[in-house]
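Here's a structure for you.
A single protein chain has been removed from this complex, and every other one stays in its place.
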Amino acid sequence: MTLKSTSRKNAIHVMLFYSGGCNGCDIEVVNALLSPRYDLEQYGILLTWNPREADVLIVSGVVTWQMVEPLKKIYSLIPEPKAVLAVGACAVNGNVYKNLVGDIGENKEIWAPVETVIPVDVKVPGCAPRPEDIIAGAVKGLPKLMGAP
Amino acid sequence: MSDLNTTLVFTAGLIASSIIAIVVGMAYSLILPGIERKVQARIQQRIGPPILTPGWWSVLKFMYKSKTEPIAQMPRFYKSLVYFGIAIVAFLFLFTTPYWWSVLGWGSILGIAGLLKLEEVLYVFMGSQSQSILSATMPVPDLAKGSKWVGIRREFIEQHSADRTLKMMAIGSIPMYLALIVPFVAARSVTLSNVVLVQNAGYHSAPWYGIPLPSSPILFTLPGALAAIVYFLGFIMIMNEKPFSILKAKIDVIEGGVLEYAANLRAGYYIMRNLLMFALSSIFVTLFLGIPFDPFTPSMMLLNMLLSLILPVAMSALVAFSPILTFRQIYPTTIGLSALGVLAMILSVSL
Partner (left out) sequence: MTSAMDQKSTQNKDAEKVIEKELSFGPVHPALIEPYRIRLFVNDEIVEDCEININMAYRGIEKLFDGLPVEKALLIAERVCGICSHVHAWNAVRVIEGGLGIHVPERADYIRVLTHEFQRITSHLIFFGHAFEVVGHETFAMRSFLLRESFMDLLQYLGGNRVMPSVPIIGGIRPRADLTEALKKVILERCDQFEVKYADYVRRAVEDPVVMSRLEGIGFMTKDEAIKWHATGPTGRASGWDYDLRKTMKEYKPFDFNVIVLPEGDTKARVVARALEVLECLKIIRQAVKNLPEGPVANRDWTAKEMKYTEAYDETYRGELMHSYSLDQQGLVRNYKIRTPTITNLAAMEQACIGDHVTEAILTIASCDPCLTCCTRAELVDNQTKRSRFMTEYEIVNKYGWRR
């Protein structure tokens, strides 16, 4: 365990990018991070709103057309090493917005899995995922961060 | 010959004491944000982060991140600002250590006040330079041809933060300076050594292993207590913490001018902020209690470091219980605090 990986393990700044889902995952993420019950800070995970400070980008929701460019831009602004967490069924596979369509056949309004826009490292399924799952997902992203040069 | 010898010995001592002071001060100052967050978290019924996480580990982690170019009008100038900041804060801290007291009169009210003002100016530069993605340049289609307002200058939130910094510089730092003056007025001198001498008569003659405790700290007199209150609130204003964090209010300007610092620069910013917090707390202990941060008198150094916890812990308790004040409330608050500071100054003449 080098000093580098120890420091990366002990201080993780996460940033929430809410790309246009239904608010459910988003509230769960902010709630899980903030609320005293699932206090994420006790594991050394801190919430930030600045891509320059972040290590982990949490993307919740399907990516709508107007959020594609901001998402790419903000992803590119995070300094290496970085990890992306896709939280919620929408971010993982598009959920009802992608897969449950009537006559129109294909929903062209959304870029459904977040993977089509930016590379994703950890996927947390569920509609909406439980806070415990989100915490577990944040931890799953650790090896990538710690192992990076 | 003996003159040269004394100069050489003095210079060697100066360098040695500076190195010890900076290393110990920096290492210690990076523990403070953890304590700060922990106190807040306990007030909010949470466990809170490990003590070392917001300070030490964060700084180390940012050091290990890959270097990135900030988006700024003049990137190299913007990058240099953080190093200027560290230098200013480091000298501010060093000027209060005993070896510097006799160097060119820097260990006086002038050195402290001048450097503090410089530190504030840095935020104006940072704010006017930084051009974060989070405001005007966010790539979303938001301009409409049929809008009521077309062709209006779009400003970055950091620039707005710089505007606010100017206002805070004009009014927000007055209480701090008034409170700083009080111990000097009480000691009838402008040098730090006299301020310490008045409160701690045995300090200058004590051996290195001695524990010269102060006999008559200014803090326990009426003007000193008033000034300490004003100093505490002025400390929060200089630190830009809640309730006076209007220039980096999270809800509109997010972090203000420091938004674009990434990787090693952000580590530098963390060091600058925390060292400033420790320096101001240490100055408080030196001025109001007569216990200087003396690297060659370990007992005094440890006492100073221990008592330096008072201000950050009190600040984090206040931060947890207060909202962000807008200029609507900051103006009257500052005027009231300044009046209190002036009162303390007038009273301290009688000491």
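We call the chains A and B, going by the order they appear; numbering starts again at 1 in every chain.
As a convention for this text, contacts are C-beta pairs under 8 Å (C-beta built on N, C-alpha and C of every residue); 3 or more make two chains touch, one makes a residue touch a chain.
This is a predicted model, so every value here is computed, not measured.
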{"item": "Which displayed chains the unshown chain touches", "value": "A, B"}
{"item": "Contact partner of the left-out chain, one of B:Ala72, B:Leu134 or B:Leu340", "value": "B:Leu134"}
{"item": "Sole residue of A:Ile12, A:Val87, A:Val114 or A:Ala128 that reaches the chain not shown, by the stated touch rule", "value": "A:Ala128"}
{"item": "Candidate in contact with the missing chain, chosen from B:Ser189, B:Ser216, B:Ser299 or B:Gln329", "value": "B:Gln329"}
{"item": "Interface with the undisplayed chain - residues on subunit B", "value": "40, 43-46, 134-143, 147-149, 152-155, 157, 160, 163, 242-243, 245-246, 249-252, 254, 319-329"}
{"item": "Residues from subunit A at the interface with the omitted partner, ascending", "value": "16-28, 30-31, 34-37, 49, 62, 64-67, 69-70, 74, 95-97, 100-104, 107-110, 127-128, 130"}
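Definition applied: only the chains that are shown with their structure count from here on.
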{"item": "Where subunit A and subunit B are represented by their mean Cα positions, the distance between them in whole Å", "value": "35"}
{"item": "Sites on subunit A touched by subunit B in the complex", "value": "3-4, 6-8, 10-11, 13, 36, 39, 41-42, 44, 46, 49-53, 55, 66-67, 69-70, 73-74, 77, 79-81"}
{"item": "Residue ranges of subunit B touching subunit A (in the complex, touch as defined)", "value": "37, 41, 44-50, 52-54, 56-58, 60-61, 63-68, 70, 132-134, 138-141, 250, 254-255, 259-263, 266"}
